[in-house]
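I'd like to ask you about the structure that follows.
Missing here: one protein chain of the complex. Every other protein chain is in place.
Moving on to chain A:
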Amino acid sequence: MSFDNAYESLLGGEDAHWAFGTGFSEALSGVNREFPAGVDREALAAYCLMLGDDALIFSQRLSEWCSRAPELEEDIALANIALDLLGQARMLLTRAGEVLGRDEDALAYLRDEREFRNVHLAEIDCGPGPGGDFAATIARLLVFSSWRLALFSRLRGSADPVLAAIAEKGLKELAYHRDHAAQWTVRLGDGTDESHRRMQAGLERVWPFVDELFATHAVEVTLTGVAVDPASLRSEVDGVLEAVLNAAGLTRPTDTRAARVAGMAGRDGVHTEAMGYLLAEMQHLHRSLPGAVW
């Protein structure tokens, strides 16, 4: 063994001993993944992509804040939330991949923009770069986690046992994310004039993307009993958001509907301008060095 490189001595044998690198086994290894009888597998895969892409793309956005948040504790918080969502994404993409014949990495790194099925709320740029703000990221986290928590709460009863198990697991994580965002919203909204102004501006930034969250897609209609109709979540989520905004002394924005393209949006693979830049950064390494391991 050479000692020129300290890592050589560490990396001998199986690298799964280390919590980094490429030794990770697939996300659903060992889970019973039989498909329930009578379920449209193509539709199930499409649905898993929708929920998986929401988590993957928002996880990427949250990761961008690492080392850029207003305080160290928030670097850790947003990175931890991103990690939970990445875990949910890995399981959902693996489930989709069983039907599509592609693994989670191929789905994350080798699909083009039109093949992603995430809602626009997950992809828009709320910072930390120019024009963004921590308050806008908190506003997005509040809306996203309130909506996904309500969705996962119902998904626990899905006829697909894998989706039901992923939802049962993710539910606790999402409840913690929502509480975190709600507590920040109250702190900023009910804080100084400046923090109030920026929290209100953050809400105005994300609110046009709210309606899309509750629009029923054809796939969700096909999968009755397996998928959750997002339209059925609206009153619960509205109630939660109203309680938070009232406690924070903030005003609910009125602009809830961003433009669609010929009636299509994220669930149809039609994305905003920000998506291409996000994918370029997320996929660049894997595409430049196909098959790279480390």
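Quick note on the criterion: a contact is a pair of C-beta atoms (placed from the backbone, for glycine too) under 8 Å apart; a residue touches a chain by one contact, two chains touch by 3 or more; residues count from 1.
Methods note: contacts and distances are computed from a predicted model.
A chain of the complex is left out here; the name its UniProt entry carries, from "Ring-1,2-phenylacetyl-CoA epoxidase subunit PaaD", "Formate dehydrogenase (Quinone-dependent) catalytic subunit", "Diguanylate cyclase" or "ABC transporter permease", is "Ring-1,2-phenylacetyl-CoA epoxidase subunit PaaD". Only one residue from A:Gly87, A:Gly191 or A:Pro208 touches the chain missing from this view: A:Gly87. Per the touch definition above, the residue from A:Arg68, A:Arg102, A:Lys169 or A:Arg234 contacting the chain not shown is A:Lys169. Although one chain is not shown, part of chain A still touches it, namely residues 14, 16-20, 23-25, 28-31, 73, 76-77, 80-81, 83-88, 90-91, 149-150, 153, 161-162, 164-166, 168-173, 175-176, 178-180, 182-183, 186, 236, 240, 243-244, 247.
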